[in-house]
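A protein chain is absent from this complex, but the other protein chains hold their places.
Here is chain A:
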Amino acid sequence: MFDLQSALANARFDGIAQIRELGLQGMITLRGDVAAPVLKKAATAASGTAMPGQRKAVFSDTGGMAWMSPDELLILCPYAEVTDRLEALTDALAGTHALAVNVSDARAVFEVSGPHAREVVAKLCPVDLSPQAFSPGDFRRTRMAQVAAAIWADDDQTLRIICFRSVARYVFGVLSVAAQKGSEVGYFQAG
(Lines give C-alpha, C1' and ligand atoms only; values in the text may rest on other atoms or scores of the structure.)
Protein backbone atom coordinates (compact mmCIF):
# COMPACT_ATOMS: atom_id res chain seq x y z
CA MET A 1 0.00 0.00 0.00
CA PHE A 2 1.26 3.45 -0.80
CA ASP A 3 1.77 5.94 1.96
CA LEU A 4 0.17 8.99 0.36
CA GLN A 5 1.64 12.28 1.47
CA SER A 6 0.66 15.83 0.81
CA ALA A 7 3.37 18.31 -0.17
CA LEU A 8 4.40 19.43 3.30
CA ALA A 9 2.75 16.87 5.58
CA ASN A 10 0.55 19.35 7.48
CA ALA A 11 3.36 21.80 8.16
CA ARG A 12 2.29 24.74 10.30
CA PHE A 13 3.55 28.11 11.36
CA ASP A 14 2.19 30.35 14.10
CA GLY A 15 2.84 34.06 13.82
CA ILE A 16 0.41 36.93 13.47
CA ALA A 17 -1.69 34.36 11.62
CA GLN A 18 -1.76 30.59 11.66
CA ILE A 19 -0.56 28.92 8.51
CA ARG A 20 -1.38 25.29 7.91
CA GLU A 21 -0.80 23.00 5.03
CA LEU A 22 -4.12 21.18 4.79
CA GLY A 23 -2.98 17.80 3.59
CA LEU A 24 -4.51 15.77 0.82
CA GLN A 25 -7.37 17.43 -1.02
CA GLY A 26 -9.23 15.91 -3.94
CA MET A 27 -9.24 18.21 -6.97
CA ILE A 28 -10.56 17.75 -10.48
CA THR A 29 -9.90 20.23 -13.25
CA LEU A 30 -12.74 20.46 -15.72
CA ARG A 31 -12.33 22.33 -18.98
CA GLY A 32 -14.95 22.85 -21.61
CA ASP A 33 -17.90 25.04 -22.49
CA VAL A 34 -19.17 25.84 -18.99
CA ALA A 35 -22.44 27.17 -20.38
CA ALA A 36 -23.36 23.86 -21.99
CA PRO A 37 -26.21 22.05 -20.16
CA VAL A 38 -24.43 18.68 -20.38
CA LEU A 39 -21.34 20.04 -18.73
CA LYS A 40 -23.31 21.93 -16.09
CA LYS A 41 -25.22 18.80 -15.17
CA ALA A 42 -22.08 16.68 -14.97
CA ALA A 43 -20.13 19.28 -13.00
CA THR A 44 -22.85 19.91 -10.43
CA ALA A 45 -23.31 16.16 -9.96
CA ALA A 46 -19.58 15.69 -9.42
CA SER A 47 -19.17 18.56 -6.97
CA GLY A 48 -22.50 18.29 -5.19
CA THR A 49 -22.93 22.05 -5.47
CA ALA A 50 -24.54 24.56 -7.79
CA MET A 51 -22.55 26.17 -10.61
CA PRO A 52 -20.34 29.02 -9.39
CA GLY A 53 -20.68 32.44 -10.98
CA GLN A 54 -17.75 34.31 -12.50
CA ARG A 55 -14.86 34.52 -10.00
CA LYS A 56 -16.93 32.68 -7.38
CA ALA A 57 -16.69 29.42 -5.53
CA VAL A 58 -19.51 27.41 -3.98
CA PHE A 59 -19.15 24.78 -1.30
CA SER A 60 -21.22 22.07 0.31
CA ASP A 61 -20.43 19.59 3.06
CA THR A 62 -18.88 17.12 0.67
CA GLY A 63 -17.34 19.25 -2.02
CA GLY A 64 -16.99 22.50 -3.80
CA MET A 65 -16.62 24.07 -7.20
CA ALA A 66 -14.64 27.12 -8.21
CA TRP A 67 -14.66 29.29 -11.34
CA MET A 68 -11.11 29.27 -12.68
CA SER A 69 -11.48 30.93 -16.08
CA PRO A 70 -14.19 31.31 -18.73
CA ASP A 71 -13.68 27.68 -19.73
CA GLU A 72 -12.34 26.05 -16.62
CA LEU A 73 -13.78 24.84 -13.31
CA LEU A 74 -12.11 23.30 -10.31
CA ILE A 75 -14.04 20.64 -8.44
CA LEU A 76 -13.03 19.98 -4.83
CA CYS A 77 -13.90 16.81 -2.98
CA PRO A 78 -12.50 14.48 -0.32
CA TYR A 79 -9.27 12.89 -1.53
CA ALA A 80 -10.61 9.35 -1.23
CA GLU A 81 -13.54 10.12 -3.54
CA VAL A 82 -11.61 11.60 -6.45
CA THR A 83 -11.34 8.45 -8.52
CA ASP A 84 -15.04 7.61 -8.28
CA ARG A 85 -16.18 11.16 -8.93
CA LEU A 86 -13.84 11.54 -11.87
CA GLU A 87 -15.09 8.30 -13.36
CA ALA A 88 -18.71 9.40 -13.05
CA LEU A 89 -17.81 12.79 -14.49
CA THR A 90 -15.96 11.30 -17.43
CA ASP A 91 -18.90 8.98 -18.15
CA ALA A 92 -21.34 11.86 -17.99
CA LEU A 93 -19.19 13.84 -20.42
CA ALA A 94 -18.76 11.04 -22.95
CA GLY A 95 -19.05 12.50 -26.44
CA THR A 96 -18.78 16.08 -25.16
CA HIS A 97 -15.81 18.26 -26.02
CA ALA A 98 -14.47 18.58 -22.48
CA LEU A 99 -11.57 17.48 -20.35
CA ALA A 100 -11.64 16.29 -16.75
CA VAL A 101 -8.40 15.45 -14.97
CA ASN A 102 -7.48 14.47 -11.45
CA VAL A 103 -5.00 17.12 -10.30
CA SER A 104 -5.12 16.35 -6.56
CA ASP A 105 -1.46 15.43 -6.34
CA ALA A 106 -0.31 18.33 -8.49
CA ARG A 107 -1.39 20.95 -5.98
CA ALA A 108 -1.04 21.94 -2.37
CA VAL A 109 -3.64 23.65 -0.18
CA PHE A 110 -2.92 26.09 2.63
CA GLU A 111 -5.08 27.76 5.22
CA VAL A 112 -4.20 31.14 6.67
CA SER A 113 -6.33 31.99 9.67
CA GLY A 114 -6.52 34.51 12.44
CA PRO A 115 -7.40 38.18 12.77
CA HIS A 116 -4.47 39.16 10.53
CA ALA A 117 -4.96 36.47 7.90
CA ARG A 118 -6.04 38.93 5.21
CA GLU A 119 -3.03 41.13 5.87
CA VAL A 120 -0.61 38.27 5.56
CA VAL A 121 -1.96 37.29 2.14
CA ALA A 122 -2.34 40.91 1.02
CA LYS A 123 1.38 41.41 1.57
CA LEU A 124 2.03 38.86 -1.15
CA CYS A 125 -0.75 39.30 -3.71
CA PRO A 126 -1.76 42.29 -5.88
CA VAL A 127 -5.38 41.88 -4.83
CA ASP A 128 -7.74 43.99 -2.74
CA LEU A 129 -8.33 41.61 0.16
CA SER A 130 -10.34 43.98 2.34
CA PRO A 131 -13.43 42.28 3.82
CA GLN A 132 -15.64 44.53 1.67
CA ALA A 133 -13.91 43.63 -1.61
CA PHE A 134 -13.19 39.96 -0.97
CA SER A 135 -15.72 38.00 1.02
CA PRO A 136 -16.63 34.34 1.46
CA GLY A 137 -17.80 33.02 -1.89
CA ASP A 138 -15.27 35.03 -3.89
CA PHE A 139 -12.50 33.19 -5.67
CA ARG A 140 -9.42 34.82 -7.15
CA ARG A 141 -6.54 33.44 -9.15
CA THR A 142 -3.52 35.63 -8.82
CA ARG A 143 0.19 35.84 -8.19
CA MET A 144 1.56 35.10 -4.72
CA ALA A 145 5.03 36.63 -4.56
CA GLN A 146 6.55 34.89 -7.59
CA VAL A 147 4.18 32.01 -8.22
CA ALA A 148 0.59 31.44 -9.29
CA ALA A 149 -2.02 30.88 -6.61
CA ALA A 150 -5.77 30.80 -6.12
CA ILE A 151 -7.43 32.23 -3.05
CA TRP A 152 -10.83 32.06 -1.45
CA ALA A 153 -12.24 33.08 1.89
CA ASP A 154 -13.84 30.53 4.19
CA ASP A 155 -14.92 33.24 6.58
CA ASP A 156 -13.73 36.72 7.49
CA GLN A 157 -10.62 35.43 9.23
CA THR A 158 -9.79 32.36 7.20
CA LEU A 159 -8.33 32.30 3.72
CA ARG A 160 -7.46 29.22 1.73
CA ILE A 161 -4.82 29.06 -0.93
CA ILE A 162 -4.15 26.56 -3.67
CA CYS A 163 -0.77 26.49 -5.37
CA PHE A 164 1.24 24.04 -7.38
CA ARG A 165 2.79 21.28 -5.31
CA SER A 166 6.22 21.98 -6.76
CA VAL A 167 6.20 25.44 -5.16
CA ALA A 168 4.51 24.44 -1.90
CA ARG A 169 7.69 24.88 0.11
CA TYR A 170 8.19 28.34 -1.38
CA VAL A 171 4.60 29.40 -0.66
CA PHE A 172 4.84 28.12 2.90
CA GLY A 173 8.07 30.08 3.24
CA VAL A 174 6.74 33.40 1.97
CA LEU A 175 3.56 33.03 4.01
CA SER A 176 5.61 32.34 7.13
CA VAL A 177 7.77 35.41 6.52
CA ALA A 178 4.67 37.53 5.90
CA ALA A 179 3.21 36.22 9.15
CA GLN A 180 6.25 36.86 11.32
CA LYS A 181 5.53 38.03 14.83
CA GLY A 182 5.44 41.80 15.12
CA SER A 183 4.72 42.33 11.42
CA GLU A 184 1.09 43.43 11.81
CA VAL A 185 0.08 46.24 9.49
CA GLY A 186 -3.42 46.86 10.82
CA TYR A 187 -4.64 48.09 7.46
CA PHE A 188 -7.84 46.08 7.45
CA GLN A 189 -8.54 46.88 11.12
CA ALA A 190 -8.38 43.25 12.00
CA GLY A 191 -10.44 41.73 14.74
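Quick notes on this one:
Keep in mind that, in the parts below, a residue touches a chain if its C-beta (ideal position, glycine included) is under 8 Å from a C-beta of that chain, and two chains touch if they have at least 3 such contacts; residues count from 1.
Basically, contacts and distances are computed from a predicted model.
Not every chain of the complex appears here, and the one that does not is recorded in UniProt as "Sarcosine oxidase subunit delta", selected from "Nodulation protein E", "Sarcosine oxidase subunit delta", "Phosphate-selective porin O and P" or "ABC transporter permease subunit". Only one of the listed residues, A:Arg20, A:Arg85, A:Arg118 or A:Arg140, touches the absent chain: A:Arg140. In the complete complex, the residue from A:Pro37, A:Pro126 or A:Gly186 that touches the missing chain is A:Pro126.
Residue-level contact of chain A with the missing chain is found at 54-55, 68-70, 72, 126, 140-143, 148.
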